[in-house]
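Every protein chain but one is kept in place in this view of the complex.
Our next item is subunit A:
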Amino acid sequence: MIKYLTKRLLFMALSLWLIITATFFFMRMAPGNPFTSEKKMPAAIEANLNAHYGLDQPWYVQYGEYLLRVVQWDFGPSFKYKSQTVNQLINEGFPVSFVLGLEAIFIALAIGVTLGVIAALRHNKWQDYLAMIVAVLGISVPSFIMAAFLQYIFAMKLGIFPVARWGTFMQSVLPAVALAAGPTAFIARLTRSSMLEVLSNDYIKTAKAKGISGFNITVKHAIRNAILPVVSYMGPLSAGIVTGSFVIEKIFGIPGLGSQFVKSINNRDYTAIMGVTVFYSIILLVSVLLVDLLYGLIDPRIKLSGGKKGA
């Protein structure tokens, strides 16, 4: 277990280092410098600014300093908003995105698993076909289109939910649903196929033969085993939620980290892009690791490779 964990952490560190290095050099290669704007800047001021941000140093000094700062959880200043640091940006935006993301994950899991279980229990009946057509459609609609349509129908035409902004629960419903739509569909398909496989097992037949009620068989015996692929999907799911939040937060005017990131991209705020990318990568790598560990805990049959005793 410890051996496995060290190995995983090592690979995570390697991935992270690669990301930091890549973003650092990409941002240097990017056209223009951070202070490019419509107005021509006097050379003396530009030199001063460069000295202030350490941009007059050779690249390897800058690179080393950046690595050192990231290790200390300091992503440096924002180039566009002079008084703000990237850390402040993250501290302000992330809690909002986190709440929205959790809500979306909850919706995706609840609806996706339910749909999948119903489809599997009514295999090849109309409920199955209906659930699967809904799922294929859900996968086929990009989240920003889903968001725009939800906004158009439920906010503009029917007026049930607020159009945009953030603060109340009602305001979070539409963005969370839009964010959850794709993952819901994927989870439904995943659950259905693994439920179908589990239901054909002998121990389900045994349980039926013992006269256990259908509900108990489904909940206690089938779902427990069928849920495993869904758990392993949690890693990619959190990645999907993070990237989905870029567009969803922009559409609904939510002041989260996602919309901040998009703003940084459009402003070409290179330090902010770098910092937020590294931050997201850390979050995602950690969540993938957590899911893998959780997986070993939930299913005792799985022995994490590398460890002799397993998890």
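Quick note on the criterion: a residue touches a chain if its C-beta (ideal position, glycine included) is under 8 Å from a C-beta of that chain, and two chains touch if they have at least 3 such contacts; residues count from 1.
As a working rule, contacts and distances are computed from a predicted model.
Peer 1: Which one, "Pyruvate ferredoxin oxidoreductase", "Spermidine/putrescine import ATP-binding protein PotA", "ABC transporter permease" or "Cation/acetate symporter", is the UniProt name for the chain you do not see?
Peer 2: "ABC transporter permease"
Peer 1: In the complete assembly, which of A:K80, A:R122 or A:R268 touches the absent chain?
Peer 2: Spelled out, the listed residue whose C-beta touches the missing chain is A:R268.
Peer 1: Applying the definition given at the start, please give the residues of subunit A touching the unseen chain.
Peer 2: The missing chain touches subunit A at positions 11-12, 14-15, 18-19, 22-23, 26-27, 29-31, 133, 136-137, 139-142, 144-145, 148-149, 151-152, 156, 239, 242-243, 246-247, 250-251, 262, 265-266, 268, 273, 277, 280-281, 284-285, 288.
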